[in-house]
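For this depiction, one protein chain was excluded, whereas all remaining protein chains were kept in their positions.
Right after this comes chain A.
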Amino acid sequence: MDRNQSRWQVALMRQSLFDQGYLDEQFIQLEELQDDANPNFVEEIVTLHYRDSSRLISNIEQNLERNPLDFDKLDNIMHQFKGSSSSIGGKKVKAECTLFRDYCRAENGEGCMKTFQQLKKEYAALRKKLEAYFQLAKQAGPTETACRSK
């Protein structure tokens, strides 16, 4: 595939992530932080996030099996997960985190469990999209870093 076509594909894919609500403004902030000294910064941050996420999701799962549920603890863990998701701009995941925390505060166990299932789906979907995006971006070769009019 010709170079320009590849880059066009990457740009389209990137735009769709925003249009479909997977990513928000924070992702652009990450792109703006990427430079020659840190050429893979965005991917580095996303990878760090995956590492944190695995641990936090596992933690929540364990805590959702307890009886009775410790809503404070669940809220606490979810706060961390929300923070981590926010730092990569994971818009849909972040929304599920907020919902989960609302259910914690309302001490609604069923609500928590349902939301958590949805959260995991969103997280998996985002992860899949981002992996495909980074893969394609690598194949297309280096492009100009994101910039926006000031």
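Following the convention adopted for this analysis, a contact is a pair of C-beta atoms (placed from the backbone, for glycine too) under 8 Å apart; a residue touches a chain by one contact, two chains touch by 3 or more; residues count from 1.
Operating definition for what follows: contacts and distances are computed from a predicted model.
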item	value
Name per UniProt, for the chain absent here [options: "Two-component response regulator", "Dynamin-binding protein", "AP complex subunit sigma" or "Mediator of RNA polymerase II transcription subunit 7"]	"Two-component response regulator"
Candidates A:Arg14, A:His49 or A:Lys92 - the one touching the absent chain	A:His49
Positions on chain A contacted by the hidden chain, ascending	30, 33, 35, 38, 41, 44-45, 48-49, 51-52, 55, 76, 79-80, 82-84, 86-88
